[in-house]
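The structure appears right after this line, and notes come after that.
Complex shown without one protein chain; remaining protein chains in place.
Each chain gets a letter, A, B and C, in the order it is written, and its residues are counted from 1.
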Amino acid sequence: MNGVRGHARVWIASRWDSFGLPALISILLVTFSLLSSTFASGFNLLSNLAFSSLVGIGAIGMVFCIMSGDFDISVGSMSALAGVLGASLVGRIGGVGAVLVTVATATVCGFVNGVFVTKLKIPAFITTLGMQYVYRAIAYIYTSNTPVYIKDPFWLFLGSGTVLGIPFPIIITVVCFAAAVYVLRKTSFGRYVVAVGTNKTAAMLSGINVDFIKNMVFVLVGFFVGIATVVTASYLGSVNPGMTGQGYEFQVITVVVLGGTALTGGNGNMLGAFFASLFLTYLQNGLGLKQVNSYWQFVATGLVLIFAVGINRVKSALLGQREA
Amino acid sequence: MKKILSILLVLAVMAGAAFAGGAGEGAKKEVTIGFSLWTMKYTFFQAVEKGVRDACKELGYKYIMIDQNEDATKMVNDLNSLVGQKVTGIVITPVDPGAIGPAVKKARDAKIPVVCADIGKTGPVNALMISNNKKGGEMAMEYMDKLFKEKGIASKKVGVGRVQPQYTYASQRGDGFVAKAKEMGYTVVSDLVTQPPTAEGGYDTMQQMLSANPDIAGVFFASGREAVGASNAIKAAGKNTLVVGYNGDPEEIQAMKDGIMAGDIAQQPYYIGYQSVMLLKEIFAGKTYEDAVVPVDVALLTPSNVDEFQKKVDALMKK
Amino acid sequence: MDGGVERLRTIQLTKTFPGVVAVDKVDFDVRPGEIHALVGENGAGKSTLIKILGGVYPPDGGQVVMDGREVVFSSTHESLASGISVIYQEFNLVPDLSVAENIFIGREPKTFGGTLVDFRKLNARAAEILATLEMPLDVKSYVSDISVAERQMVEIAKALSHDSRLIIMDEPTATLTEKEVRKIFEIVKNLRARGVAIIYISHRLEEAFELADRISVMRDGRKVDTRAIASTSKNDVIEMMVGKVVKEYFAEAGAREAPRQPLLEVRGYSVADAVEDISFTLHRGEILAFAGVLGSGVHGLLQSLFGVIPKKAGEVSFEGTPVHIDRPADAIRLGIGYVTEDRKNAGLLPAMSVLHNLTVIIIRALSFLRGLFIRDAAEMKSFAAIRARLDIKLAGPTQRIIFLSGGNQQKVLIGRTLLTDCKALILLEPTRGIDIGAKAEIHRILRELADKGLSIILTSSELPELVNLPDRCIVLYKGRKAAEFTRATMDSEKLVAAQIGHTGGARA
Partner (left out) sequence: MIRFLKLYEKFGIVIFIALGSIFLVSVTPNFLKLDTILNILAQAAHGAIVGFGMTMALTSGGFDLSVESIMALSSVFMAILIPVIGIPMAILVSVLIGSLVGVLNGLIIAKLKVNPLITTLSTATIIKGVALLVAGGRMIVIMQKRFMAIGTGKLLGIPVPIYLMALFFGLFYLVVYRSSFGRHVAAVGSNESAARISGLNVDLVKIGVYVLVAFTGAVASVIRTSQALIGMPSMSPGFVLVVLTITILGGTSLAGGRGNLWGTLLAAIFVSMIYYGLNLINVQVFYQMLAVGLVLMLALFIEGLRVRYLQAAKAKGIKV
């Protein structure tokens, strides 16, 4: 391939990676602001920013996972299980402890998924499909199907509190994404994830322990789902074994893919996931405020996704890769 | 660097938008009702929505509806958004009543009264208009008992098909039914959750109940469309088991007209929606409601009174 | 010869790729009922030629004449349609379909008004074809379950089912056992008897001489000559294949002082379906080449030494101490580097930049706290060092690896191993798919590295590389040591002879 032309392509593609979605969001924001003053109110923008973090945080782990060439659709049930377990323990071990338990539980679930995938070589999709039933069922049985309420002030603050008028979830999100971006660019682990995702064999020949990396990636999925669960639980003031995390897996995957992470692995875009969560949130919010019939909202969201993935196709075509 | 730039870009636009939009805020004088609804997918909720809308029209209130799309987190965000829009009052039909607490508190802190239209509540709501689910279940049992006696059905076996477990509020219907059944000396031989939570699910579940107890005398379904499916199953199996449903939606009314469904407990979704706004009106006028529960009666529909009921409903919905 | 006789004839056929003329004005012909052997070193242009005939590449110049009519192929189908079947080394079979289905894929006999496949007829026809060729093969068995030789047969049967009049076979026997080879031979002769024209490409001269009626030799994209087997000898052919190999480094050879202390000692080493009982010693600062055509087991041996595939038996000692290498990580830890022959699938990290492709192997060492914080400065430093040392041409460290030229990509892969400052370096096909200029450069680099004390094991299927580069060259044939050459005794003709199993004394 001709280096110069290649380079021009990268130029375009890489600009799309970092500025494509932000541009779309800006357009979206401006349009809706012109259409509705309530949309443009600082409050509305902020509270939706906070709302977007519920999916955004969960998406972080999934970006790692999909970058490494795998997949986890058990995150919804995982979230329910971790949530009820943590919330139920507040009385005994206090808010901080309970929060830690929540995160730990989800992390362990992630680890279990990872073991099935790496050790038994069962495709991630199938494994997590099965575990999805298991985690949810355990959550039901453990609580005998009663919602668990979050009364603990510390925990409540995490999802509903504000610092200098900024909703705390936003701060958590910023920290998480910053950390994730850091891990991806500045740690050897981050490099290994990309390497494994883009070419397993080459990674193995470079002395990388592929199975270990893959397993760690699933642990990360669990970890961030755990954090997301903590925030969500406190945002809702309760955890419901049946409701919490319903459809969460597909929300998360949508955001990750919309963010420009290819399901073929290797090519990931961490901040893209963040912007995608913003984009979808503001899209829904705007349509809602304009009193658009919610049936049309389904159609709109679906079309946007197809469109966005289409664009990523073009991008990866420019970069000379293929999507599976 | 590019990343930072991209973030700055978005932030800048946001700030700009916020600044521009800032002016728009608070400017509105007229009374505005914000309504957050579970979903527009089912007839019941469409009726509630109609009720709220009509009431607002009647009182000349501005009306904003947001669909939760059956997502608890979206519900909370919508509530926050309504608070942000400084609406005068909020009506909510929550998909997850356990999850509205913090949001309701925010609303009340902002001096915005909140009325729950059915389902349930947490947090400092002013009032909850709610169908008497428990009573509905009991009525169903009593009605069955009456029919058994008339038809001279000896079997003391009854069953209940519940809605999905996560909708705890609706399980009271089943609870009410079960309690009453015990009280009246019946045995609840099967107590199942209808899966999937739609008519065809009712069909499957009914078949299972019939296999387990061929002589089951009557079954109460905590949701109407599932009762319709169940009635079809009974008809197909050539049994005479009595089915009583819950809701009073058109499909149930039709099933009763066809004579395959014995009875139905009709809720008054339109009334619930309508009255919720009326409650808010009183609150605006200075009347205090704190954490009040306004039970809304449920009506027993039988083949004899179903027609007039339908006329009433149609009249309301066409208004 | 008059044009009527030939089944296929190429006139001044030419194909150029950036930097190389792969096929250069080739006049070639094959007749009905003839087996025409096509031989030549790798890169001589054989595979490009057959790819043109197979409709994979359009030629840049010249014509192809099939049965007296000029033909132009824009796709593999068109070539197939006009009666040419090419059987490539990597088969085009569908593992999850049966033998019969593979033979007739896309052309299954139908019943019920063309709705269903008539399996009775399908299997019968397949069996028929296999029978006429005396192929002992169950038409119902899945291709995923049959041996390589049997797959070879399926491909041949598939070709026949298209009633192709010309079948081109690319190294059909390379990975087969002696017994299987016999079987394939019978089949090929059988084909000839039925008047099919066959172009038979092989590295094993004795095969060519046993089978073929005529033999054509290619070198550097040109056809050297075509001769009747009867009127030529293996030695002539070898001479034609080798031509004049320029011996640049030999002058310098004298200056190089003789054996240094051993670094890697291998004793009685065996790898399943690769090599049996191989022993050798690699010295410090030595370039040791392993020569061997496909099926000689060289690749298996070297992969196993790096821990990619398990060994069956044998001891390895490194710097005097016995070692166990079960995973590449072990080898890297010891200080052994490895550069794959399959750059695309096993070497490059396509989604990553040149910088990251280079440093991935030592990124942990380049960071504080066991990989928790990558020191950019250190990373750039080692990058700059390698870039300067191998003089890699690129727009910048963040450029995607996939946009580099083959030569520079190869340098990056070599650089990657150098970063581990390994003591021994294993290179498979170090210059495959690289243009002439870059080749020489990589040779120079390897020589310098060796002079600085790095020990290199390499294998190549390109003669000049084997002749010029190494201090020693061990030739494997069918998994066993066939010959060994030092600089002193190095003789390109003997080398080729040994590779292709022709041990009869080539003229010294």
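We adopt the following convention: a residue touches a chain if its C-beta (ideal position, glycine included) is under 8 Å from a C-beta of that chain, and two chains touch if they have at least 3 such contacts.
This is a predicted model, so every value here is computed, not measured.
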Chains in view that touch the one left out, judged over the entire complex: A, B, C
Residue of B:51, B:229 or B:245 touching the missing chain in the full complex: B:229
Residue among C:5, C:72 or C:116 that touches the chain left out of view: C:116
Contact partner of the left-out chain, one of A:100, A:137 or A:181: A:137
Residues of chain C (touch criterion as defined above) contacting the omitted chain: 76-77, 80, 91-97, 101, 105-106, 108, 110, 115-117, 119, 145
Positions on chain A contacted by the hidden chain, ascending: 116, 120-123, 125-127, 129-134, 136-138, 140-141, 145, 250, 253-254, 257, 263, 293, 295-303, 305-306, 309-310, 313, 322-324
Residues belonging to chain B that touch the chain removed from view: 40-43, 46, 165, 190-193, 195-205, 207-213, 225, 228-229, 232-233, 235-236, 249-251, 254, 258
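Definition applied: only the chains that are shown with their structure count from here on.
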Remotest chain, chain A as reference, centres from CA atoms: C
Rounded Å distance, chain A centre to chain B centre (Cα mean): 32
Centroid spacing, where centroids are CA-atom means, of chain B and chain C in whole angstrom: 72
Averaged-CA centre spacing for the pair chain C and chain A, given as whole angstrom: 45
Chain A - residues contacting chain B, complex: 14, 18-19, 22-23, 25-26, 29-30, 33, 37-45, 47-48, 51, 54, 140, 145-147, 149, 156, 159-160, 181, 232, 234-238, 240-244, 246-247, 271, 275, 278, 281, 284-285, 288-289, 291, 293-295, 297
Residues of chain A touching chain C in the complex: 1, 3, 6-7, 9-10, 185-189, 191-192, 194-195, 197-199, 201-209, 265-267, 319-321
Residue numbers on chain C that touch chain A, as the complex places them: 306, 308, 327-329, 331-333, 338, 340, 345-352, 356, 359-361, 363-364, 367, 371-374, 394-395, 399-400, 402-405, 416
